[in-house]
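Removed from the display is one protein chain of the complex; every other protein chain stays in position.
Moving on to subunit A:
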């Protein structure tokens, strides 16, 4: 699903965000990316979605070499991935279901399909009763569920989550993780950047730790810290 070959990223100001990183993430995997702030985690995500281009090396997503993609193909790459952010990024003047539908409308999906899919994903994230609520009337956890619903409504192969529980309390975070687990079970690859030690330890999934732009640990069924 994701393959990085000897990828380095040096920003214009000279700071090295990634330093010769190679890694492979298979279809259907659930992977945590951990590391201190500024370790290069966000850069990794940006390389996958063509927000940034690598200075060296190649990035593959679903067999496509992202760094060689023509600019006008980028939107189609992004349709294959859903992205969830720490700050939810919902449109405040749209209801929960309008926020989700928006993601389909802007890629010109047929109206009937939109209606059906929106209902399905709201059901999946457990928000059917709140479909007509505006974001300001939803709790943080509920808002993040809307954001997740929006990220998966176009049936992406890859779900990227950048600190999705960063603004949520521990209990809500656990509920949100259940949603991600469910989505992963349905076959979507999940790549989650997080600082939340408890969650990582609880989930017992593959953990990739980045420090100073290098992969310093990559273990299956790992914990947040290197326990060995």
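Note that in this section a residue touches a chain if its C-beta (ideal position, glycine included) is under 8 Å from a C-beta of that chain, and two chains touch if they have at least 3 such contacts; residues count from 1.
Here is the rule we go by: contacts and distances are computed from a predicted model.
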So which of "FecR family protein", "DNA polymerase IV", "tRNA uridine 5-carboxymethylaminomethyl modification enzyme MnmG" or "Cell division protein FtsX" is the UniProt name of the chain that got left out?
-> "Cell division protein FtsX"
By the document's definition of touch, the residue of A:43, A:95 or A:154 touching the omitted chain is A:154
Cross-chain touch to the chain not pictured, restricted to A:5, A:20, A:56 or A:79, is A:79
Contacts of subunit A with the missing chain: which residues?
-> 49, 72, 75-79, 82-83, 89, 91, 102-103, 105-108, 111, 150, 154
